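Got a structure here, written out as structure tokens. Questions coming.
A single protein chain has been omitted from the complex, and every remaining protein chain is retained in its original position.
Chain naming follows the written order as A and B, and within any one chain the residues start at number 1.
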Amino acid sequence: MTRTYSIEPWVEEPLAAFVAEAGARLALLMTPAGQVIAQHGFTRAVDVMAAAALGAAIVASTGEVAKLLDEPAFSVLNHQGERHGILLGGFDTPQGRMVCLVVYGKESTPGLVQLFFEEFSRDVREACPEPEAPKQVLASDFERELNDSLSALFRT
Amino acid sequence: MSKRFQGILDTITRIRGVRGAMIVVYQDGLVVSDSLMEGVRGNAVAALTSSLAKHVANATSASGAGVLQFLHLQAISGALLAVTAGAEMLVVAIADPSVNVGLVRLELIRAAEALT
Partner (left out) sequence: MADDVKNLTAELIRDPHSMVFLRLGELLRTEGQLDAARKVVLTGLERHPDMVDAHDLYARILVDANDLDHARKVWEALLQIDGRHQGAHKGLGFLHYGRGDLDAALDHLELALAADPTNQSVVQALRAVRNVAESVVAEDPQDAFAGFEGQDRGLLLADRQGRALAGRVVTWQGVDSTEVVAAHLAGITQEMERAVRMLKLGDWQRLVVEATDGNVLLTSPSPDSLLLVVRDRDIPAGRLALFAERASDAARSWLGVQTP
């Protein structure tokens, strides 16, 4: 059975509900920098890291296009292929902007994914606690946190 | 183009009890054009109706009833009606529970014919 895992426990329920309602196959919630907060459907860490990096890159590049057009950042991008579609959407929370990459199949539709993405972003915003005071990041902490994150995302 | 769509939808929304009408991409559930009363969530109507229509189309095909043309979901506090416009589009109406279903159906069919 495909499971939903997250680093932040308050994300898990909204993400699981979103995946179920939208009929998504894969979902990845991350920061615009590519730091993964929660995932659904991925079985290998390497896929998560690659998808996060690519998702962050797309957000960054479309953000630049938006700037060129003098537009606010695009909130949702949708691409449809033969068998799969992807939605990449961003929304603001008390802890900053978050980005979600969703992969869906023929059993769902762009309309459904977008509809339930709106609900998901609202639920996450409501569930998101206020940010803690920033602490100094040390190199040793960074590696440990990265390993902790991967463990949490795959429950190893 | 959008004026043409608007004209098509206005004939449906003029019927008493209709809260909104819209043209939807059948396979995607995305809105092409809409004419809605305040408070009606167009994107939700579009996405949910398209998804329902796809499920219903599979069932009608399996039951030997053929290709879906019209659906009417009657609920206690409202009704959802849709007509297929070719294989690409749906013309959808959301209405009060006591709406004249026969009249809405006719206007939806006319709208679908105008689109195809």
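Brief remarks on what is shown
FYI, a contact is a pair of C-beta atoms (placed from the backbone, for glycine too) under 8 Å apart; a residue touches a chain by one contact, two chains touch by 3 or more.
Since we're looking at a predicted model, the values are computed, not measured.
In the whole complex the chain that is left out makes contact with B. Seen from subunit B, the chain kept out of the figure touches residues 41, 44-45, 48-49, 51-52, 55-56, 58-60, 62-80, 94, 97.
Note that only the chains that are shown with their structure count from here on.
If you average the Cα atoms of subunit A and of subunit B, the two centres end up 33 Å apart.
On the side of subunit B, the complex with subunit A involves touching residues 24-25, 27-31, 43-44, 46-48, 50-51, 54.
By the touch rule above, subunit A contacts subunit B in their complex via residues 80, 108-112, 114-115, 118.
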